[in-house]
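A protein chain is absent from this complex, but the other protein chains hold their places.
Labels A, B and C are assigned to the chains in the order they are written; within every chain, residues are numbered from 1.
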């Protein structure tokens, strides 16, 4: 039992953080919004060069073959900096599919290009124009479509970093490149992975949202004192800090269970996502309140992060779905869960 | 539309409050506990002499024939002072049954004696030894039993002011004095009345619990300042004040609807009770916290009131029952509820 | 106590219901925080006025209907039931209007009241200044008298509607030697005056619900002074009174939202979890509790009682409720809840309302300040 990160994991994470710090600033995100091009092709290129995009891809496909706990840490930082490019999706959805299915791997030649993945829990296609292929997951089948062959209608997300397309139909001439049947277990695996991914993004976002608030309340004065010296403001941010703290270990266990194919991985993933949603809601609400009227303006950076939270709490498992799933599992398996079964 | 109390209502309430202030002190309640006799026969006599016990009893039975809004105000004060005697039950349960059923009225000769009422929502008999008869409500029948004819086992409540007996059986020789059938609507009426009654007690308790906390935090010093000058303490009591404020009008509407046989009376009663439960939970929790470790001791008076809240939130409709009832009604009748139907 | 509506109240309800059914635009107007929508809403004010419905609480002598508070609540219930457009001129109708009636000269009343009622003049408010936040006495924008003019210099912020409005009103420091709430004057300023620059402040929804107003040697005629010079603070306090606050936060608004939330819930019930059920139910309960409380308060006011710091209780209550309701709706909508332009299930309006709901606990005195007031002034706790 060693529930700490290895030095390697921390070094990789910190190096990536450094990259994000200077390359994914609020100014750069805003300029992507203004140009209506949130997906920055140059940055995607850099992410590839840094090995981020292939971090968990099998070595036989030219990847680094890293485990999902390490990549979970990377995704948490993508959340922290609100990276617009779908690197998290590439790692936790498409790479996972490639690693686990030779049929899919064969079809994907250029593994550094973005491959969108859709499912009823995340039905709208993310960055269709920037993706080479789309993998569509049904309950027990998987079909791969060339992104050129998709007819869709652009949708406007409340997060301008998300370029979404409504999947209307496949181009009738070409159809799917391939459809795989009897894929229930793989689909389930991707859904679990999507839960962990979105949880990691939410945890990263929550940390950032809290950091913005503490910085703001140190600066800003009211009635002659920094806003942050009022006990009410302290306590609302302390409460957010508590929620965030207790979302972390749950997230890392989920990533570990996913990586180790633990039979309880989906339960762990659902718990992680739910805890992360709670943390992000609390952080968003209280941070906004601590900012006063300024937080509510477009010019402050706060909303860049809060918006992403609104989206990621809903895709790949929202509150109702997660709660219902957990309650069903508990009802079925309670005697085999609990304190003596925290780790299998 | 005049949603204020009449001068008469306020005068009657204030006079009763004065009586309670000097006759139902924490010391007197404690002495009843110590003697294991929470029901004070002399006080019951006084309540009769003041007309409280007969306040809503029909004039033809020697009562004052007051409306249930007025008596709701009296019951709220019974909560505020944690009156141990079951005057609220006498008014809202037994008197209601007497007023509405000639069959019951005929059987009850001495209408100033306590008559216990049981139902699955409040199954344990309150003050059996001090009551003349027990009226037992089933789903659609009502039976009246002489209290001497009941075999039961004493139960210990977490509120020592409540002397409870588990109803085991009727004495087989004598049986019920009378059983009335086809009483569904009357039973339902009593249940609604029980909801309003317990809501009124909870609102009174909540007010008292908050008053105790504000008084304590003014007195008590920590780090050289009154505890009540800390913003965190202010805000926890302000939050309780808000919940209490918004439980009041809901309660009075419910009493009014009950008194006027409004077709939505049960819905209004359920809302009142639920809002009162929320107020009392918040007041109890935050007041306890504001008291620090002292609140947790037997010697402070706070727990006298908090304990009654624990009991009254459960009898005559608890959270689950009320919530389920309201949701079912809303699902059935939503188009005929809401802002333009607040008052019928 | 007699709760329920009289025959004349019911008749009034039917009258306004009938008029609204005929006149409310079938297609929702564009947001009044866009240029186009602003003019659509101005037209709606004119239309309301044509039926004598634009300033129903004003006394009849000023062309209103002299509604009392209960009638106003009925009006609001019908207004929200009919999904009628938001009131672009609420700063004028509810805040400045009554103030003018009390403190304005005959000439001022004549000039401004009917132009306000018809929507010819849409008003913004100019209370806040940068750095002043919730501390309104810290005003630094000056209006020094020079002949028959006031020369205004400084900056106002968080001025609602100012992006497209015609006029603004607010407090200005007219006595250079004064401090805090002394030496302030209440002045009306046309936004097309020379030296006025309006800089919109885009909000979460991208629209400029508020603006900053810069004054650079702006000259206004002394006839635009309301009340006496230096009396601004007491006039402003009257403007901020409870009754007017109530008119901006009608319970009907929250009850309509709760009803809409319940419909959405029942439509999707089979997939929803206990926490959603619980929040939906709480929304209903609390919206009703708020309405009942307001009816009770309105009755007290009509019976001649005064309402003071009690209004802080309501501010916290409705603002938290509003946020909770909108967040719950988005949780029900799930993956659709981010789609800003989807009309089905009212997604677009839930999102907009959700963004707006973040401001509730902040504007008009943050909820933290309200709780201080409750603790200190209602519960008697030490400052």
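The rule is short, and it goes like this: a contact is a pair of C-beta atoms (placed from the backbone, for glycine too) under 8 Å apart; a residue touches a chain by one contact, two chains touch by 3 or more.
Model, not experiment: these values are computed from the prediction.
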item	value
Where the missing chain makes contact, among the chains that are shown	A, B, C
Given C:206, C:274 or C:308, the one touching the chain that is not displayed	C:274
Given A:158, A:217, A:265 or A:311, the one touching the chain that is not displayed	A:217
Residues belonging to chain B that touch the chain removed from view	121-124, 155-159, 162, 164, 221-223, 230, 232-233, 281, 285, 288-289, 292-293, 295-299, 303, 310-311, 314-315, 318-321, 323-324, 327
Hidden partner interface residues of chain A, rising order	1-6, 9, 69, 210, 214, 217-218, 226, 228-229, 231, 233-235, 237-239, 241-242, 245-250, 252-253, 256, 271, 274-275, 323, 326-327, 330-331, 334, 337-340, 342-344
For chain C, the residues touching the chain missing from this view	273-278, 281-282
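Criterion: only the chains that are shown with their structure count from here on.
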item	value
Per Cα centroids, the chain farthest from chain A	B
In chain C, residues with contacts to at least two other chains	368, 371
Multi-chain contact residues (two or more partners), chain A	230, 232
